[in-house]
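Every protein chain except one is present and positioned as in the full complex.
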Amino acid sequence: MKDIQTTVVENQEISSGYFRMKILAPEFGRMVKPGQFVMVKVRQLNDPFLRRPFCVFRIGFLPPESDGLPPREYLELVFKVVGRGTEILATLKTGDRIAILGPLGNGFDLDSIGEDLLLVAGGIGVAPLYMLGEACAKKKKVRLLLGGRTRDDILAVTDFERLGIETYVSTDDGTLGEKGLVTEVLAQTLADGAPSAVAVCGPMAMISVVQTICRKQQVPLQVSLEALMACGVGACLGCMVKGAGHSEAEPRLLTVCKNGPVFRDVDIDWAQFA
Amino acid sequence: MKDIQTTVVENQEISSGYFRMKILAPEFGRMVKPGQFVMVKVRQLNDPFLRRPFCVFRIGFLPPESDGLPPREYLELVFKVVGRGTEILATLKTGDRIAILGPLGNGFDLDSIGEDLLLVAGGIGVAPLYMLGEACAKKKKVRLLLGGRTRDDILAVTDFERLGIETYVSTDDGTLGEKGLVTEVLAQTLADGAPSAVAVCGPMAMISVVQTICRKQQVPLQVSLEALMACGVGACLGCMVKGAGHSEAEPRLLTVCKNGPVFRDVDIDWAQFA
Amino acid sequence: MSGISQQPAEPWKPNLQVDIGGLTLRNPVMPASGTFGYGEEYAELVELGKIGAIVTKGLSLKPKTGNPTPRIAETPAGMLNAVGLQNVGIDCFVRDKLPFLRSVDTPVIANFFGNTLEEYGEVAKKLSDVPEVAAAELNISCPNVKQGGIVFGTDPRAASEVISLVRKNYSKPLIVKLTPNITDITVVARAAVEAGADALSCINTLTGMSIDVRSRSPRLANVTGGLSGPAIRPVAVRMVYQVAQAVSVPIIGIGGIVEVEDAIEFLIAGATAVQVGSANFVNPGTMGHLVDGLEAFCIEEKIRDIRELIGSLRI
Partner (left out) sequence: MSGISQQPAEPWKPNLQVDIGGLTLRNPVMPASGTFGYGEEYAELVELGKIGAIVTKGLSLKPKTGNPTPRIAETPAGMLNAVGLQNVGIDCFVRDKLPFLRSVDTPVIANFFGNTLEEYGEVAKKLSDVPEVAAAELNISCPNVKQGGIVFGTDPRAASEVISLVRKNYSKPLIVKLTPNITDITVVARAAVEAGADALSCINTLTGMSIDVRSRSPRLANVTGGLSGPAIRPVAVRMVYQVAQAVSVPIIGIGGIVEVEDAIEFLIAGATAVQVGSANFVNPGTMGHLVDGLEAFCIEEKIRDIRELIGSLRI
């Protein structure tokens, strides 16, 4: 875990309202595990005040600046513009200063995945799944179900395909891939045979359906959750979720930032999201 | 008076810690009088919250973007980096958005100047004097005494010289021009013969000395004052100075933003600055 | 405005009109006292006929020179001021400032205060003789000079006394402006309504202070000053919400309003109208922008009457 003042290498709008940003991040490569995130200070001013959490989408290397030097590491974010912080992030240009704190959180549990991993993403929910796919694609069968409201919400398909990951796209309005909900595609896929594990990230409504489907089919599921965060390190207790079996008498409160953001579905009290 | 959202055309560091910024400002040319200022919002965020006042240094025209269009008007600021607002201003680049409100204040009284104008500037105090020089240089004798702590604080000499204004530079440390205080140069100049008017801008300590010298020699003096400002239009009553003859019983309070920033020295209660 | 263009068949505009203790406003947006001079200062920049009301700088019986400078200090997302209620006095206001306001088709609310109980009463009497003043806003955040400087507005008994006296002298709509520098704002709110307030304004500035560390001196000549701007908005919204639970007169929400959402926040918390203060300094277009934005919001959310928003918090 490090807190660094660093530099934007590149910031590109990849689809309407979605950006991909590369940030110089020395040594992050060996530190980041798939599913971990960073807290970004979009501007060194008091407004906006708090940092914003973003998954590490990918780690990459820039060509060395001169012979003999090692290639420079960067981390890549994929983000959606939703409010003030991401609006500012969208305006940042090559060379602009930015502060990142991380890597944070637990990341996916790679050991329990088995041989046949199914990734399920809703829109910007692809963000934590690329590194997971990358870590597994060589040794396992990995497929990706990618859903979105419309064509604009389908991101990074070629990145996954380049890893050799079979990718199935669906959109609510049929503007890209199959027309329909990604959860319908999931139900169908599971009907054809259960994978050894599912990993999901996306809007809570979609995650809940995925959870119901996987629970019914008894497929082990890992979910990457979101919560409002102030600190990202377990200190503020702002980002709590109720763990499975939580009660006032026997509290089981988990921090999304430190105990998560990735949880086994069986460890979460799903009633809280109903 | 207009409040416009506009664009930075150019921002250049002209000396260590001093910048010249060109800002697109349609119609400002016919509105701005020498000595007026604008309130600049350096960033559309709540922090820093208030606008910053800056004199209009110059009005210029960019070549038209395509044939048939009129040339585009810009206004130019010269500013010194002293705190958070000017630090941010210094980072702005061509194409960045900026908001300006103006022109504000009264400007210099051109009618009372006579035939022989002496400008006296301390450091960034040149800012309001260029347009005054420009307005007078064709018809009158105009000279400029330009003082600063060191060479770096002497700005825009060639701009004044291009107007045909004789410019006398002095620095406290002798790194440029004569070694000594600009007020000493002023005393000497007046000893050689009084001009019909003096206009001064600079640090308050220097202005006070200039005022004492001019009062003694009975040379009409116009001073451009600074004050902390919130509104710039006379509404907040934040920027008051005491007028000549002010007392609790017979209050004569003047707003620097609206009654000024330029005052005849005889209209000001100089004791308040002692 | 998208709602209009998408439904050309049935164009409609929401009703933005609200009522403040008997005074009808074309919309709920007005300036906060002390941030808009006497109206004319912003006439070149603000379409005065578009806003709900004009609220004057705080007026007193005699002219007041206010505090020494510096009077202004910037703070994170806000500012401190210690203007010290400088104003031209009620008589000069009527003589020199009112003629301009008469030319504007927007109700004038005169904010006022006194240094003593008696002065409050006298200003009220003078104001009630001015037909162009549609309502009065009584600022009780001032120290009672006769009673050792205790602020009228922090003591329910003192507040009650001053409001009752003013009420006797003033029969048009009377708005009482509350101070947030208090343990429980609902106590004074209730006392104010019982003493005859037709409406309440919440909030005035929070007392604050800032120091220049190099000179080790206060940034304000007056040492302390009033904190305003976005920084205080969460406190203001909370107090409006509390007061709305405690009384049933209309409330004017004030504190850090910059964006349309901020104004709506106050309405949902229980305010009937809002005042824009420091934001006028930063963006003189704020109030016009709010009026347009409230209309657009109502259209988008299919709200026919803005009063549906008032106190509509869903818990």
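Each chain carries a letter (A, B and C) given by its place in the written order, and its residues are counted from 1.
Note that in this section contacts are C-beta pairs under 8 Å (C-beta built on N, C-alpha and C of every residue); 3 or more make two chains touch, one makes a residue touch a chain.
Owing to the predicted nature of the structure, the values given are computational and were not obtained by experimental measurement.
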Visible chains in contact with the missing one: A, B, C
Options A:Val56, A:Leu101 or A:Leu155, residue touching the unrepresented chain: A:Leu101
Identified contact with the non-displayed chain, of A:Ala25, A:Val78 or A:Cys231: A:Cys231
Residue of C:Cys142, C:Ile264, C:Leu290 or C:Ile306 in touch with the missing chain, whole complex considered: C:Ile264
Those residues of chain B which, in the complete complex, touch the missing chain: 46-47
Residues belonging to chain A that touch the chain removed from view: 1-3, 41, 46-51, 99, 101, 227-241, 248, 251, 253, 258
Touching residues (missing chain, whole complex) on chain C: 75-78, 80, 154, 181-184, 206-211, 213-218, 223-224, 227, 229-235, 237-238, 241, 256, 261, 264-265, 268-269, 297, 301, 312-315
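The rule we apply is simple: only the chains that are shown with their structure count from here on.
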Any chain that touches chain C and chain A: B
Closest chain to the centre of mass proxy, which here is the mean CA position: C
Whole-Å separation of chain centres (CA-atom averages), chain A against chain C: 46
Rounded Å distance, chain A centre to chain B centre (Cα mean): 53
Of all residues in chain C, the ones touching two or more other chains: 76-77, 230
Residue numbers of chain A (touch at least two other chains): 46-47
